[in-house]
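What follows is a single structure, written as structure tokens, with notes after it.
With one protein chain withheld, the remaining protein chains of the complex are depicted in position.
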């Protein structure tokens, strides 16, 4: 995780994103900010390119946004170093359609020395769509290393 | 799920995909076929656009491909009708890099009257990267209905 | 699920349990009630027999209590008929020790016609220990049938 950047103009002014993440920017971009209670909120607007063959939001889109949300939710705990997802479990409650406001909130249920546990809920126009739970591991950068997941 | 189509020319000749899925085609396309043992194999090649800010494959890309793979794996059980993911759990074993062959295989652990259970493994150049497990529900189409997940 | 019964005397007076569940009564018993906000709370006291070889609460004890809690949390939705767990995912946040008050609360994130989605948190003396998420399926009893899970 490199640092996120603040959007300064346009409809997303005041929101943050990670601009160097090619996959998230291709699928999204997705945005997050803190609300008045310092709680992290993530958001994007559903477009036709997010839909599956049935005209509903693709599960992979939901899970990509869930993964983004997890890092937004636990931002205070992984700052200053890289972190990777160890496990993500997703329960699909309801689908979402083009034009709906897709939003995610959640909380850190535990932050240990190495592992961070997050859970959250994605809604579409306020309707619960995806309940997710994730374990994230902070990692130490290692030069010339093989892929660092699960280290 | 509408029907998949067979690719007839080019490097993916002999593989199948679902051409009407906007999200999968934007992120992928992903492809699947049966091997000599009638076992489903899914595959795509990792590109820069699949990577996260750290230069490794994004978890959302892995999970989108896992979701695609699940439907390829249980194709014989949901043919003739729509189906949705109820739960997907993903363990991130290792990451993947640009240029690697991303492949997925798995099996149906149970197919009931309504629910189908699938598990599988995604590899990158043969290295285990994502272990996934999914519950899929066959659904009956309902005219004018609210989103049909979890019905 | 048969009906739960109200405990009328002793330290657990005012709490409910399912007395015909051999496994829960051997491991527990576990108890639940509604608080002033009609929210379901489950509870038991950790004893030496709930511990693993390291002197901490066994993961299987946590998950058994999580499964009990799920049915307590969604009680209003499965009344009048049997229901089975389809998936349960558990994140282990912290352990628990002998003598601690083990408590669980949670919510139904969606109740569809067939599937009920629940998530919750188990604490020990207020410290978060297990975050769980579960999908439960209502089932129709079928005479002379093979085991009804995942039907």
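Here the chain labels run A, B and C in written order, and each chain numbers its own residues starting at 1.
The rule is short, and it goes like this: a contact is a pair of C-beta atoms (placed from the backbone, for glycine too) under 8 Å apart; a residue touches a chain by one contact, two chains touch by 3 or more.
The structure presented is a predicted model; accordingly, all values stated were derived computationally and were not measured.
Undergrad: Which of the chains on display does the removed chain touch in the whole complex?
TA: Within the full complex, the chain left out of view touches A, B, C.
Undergrad: Please identify which residue in C:10, C:54 or C:113 touches the non-displayed chain.
TA: C:54
Undergrad: Which residue, C:15, C:32, C:92 or C:117, contacts the hidden chain when the whole complex is considered?
TA: C:92
Undergrad: Could I get the residues of chain B that touch the absent chain, sorted low to high?
TA: 87, 89, 91, 93-94, 109-110, 117, 119, 121, 128, 131, 133, 135
Undergrad: In the full complex, which residues of chain A touch the absent chain?
TA: Here the touching residues of chain A are 86-87, 89, 110, 112-115, 117, 135, 137, 149-151.
Undergrad: In the complete complex, which positions of chain C touch the hidden chain?
TA: 1-2, 18, 20-24, 26-27, 48-54, 56-61, 63-65, 67-68, 82, 84-97, 129, 146-150
The definition used in the following text is that only the chains that are shown with their structure count from here on.
Undergrad: Compute the centre of every chain as the mean of its C-alpha atoms, then state which one is farthest from the centre of chain B.
TA: Most distant chain from chain B: C.
Undergrad: Call it same or different for chain A and chain B: same when shared residue numbers make up over half of all numbers used at their interface.
TA: Mostly the same residues.
Undergrad: Between chain B and chain C, what is the separation of their C-alpha centroids in Å?
TA: For chain B versus chain C, the centre distance works out to 33 Å.
Undergrad: Compute the distance, rounded to whole Å, between the mean C-alpha positions of chain A and chain B.
TA: Measuring from centre to centre gives 21 Å for this pair.
Undergrad: Can you list the chain B residues in contact with two or more other chains?
TA: Residue numbers touching two or more other chains: 86-87, 89, 149-150.
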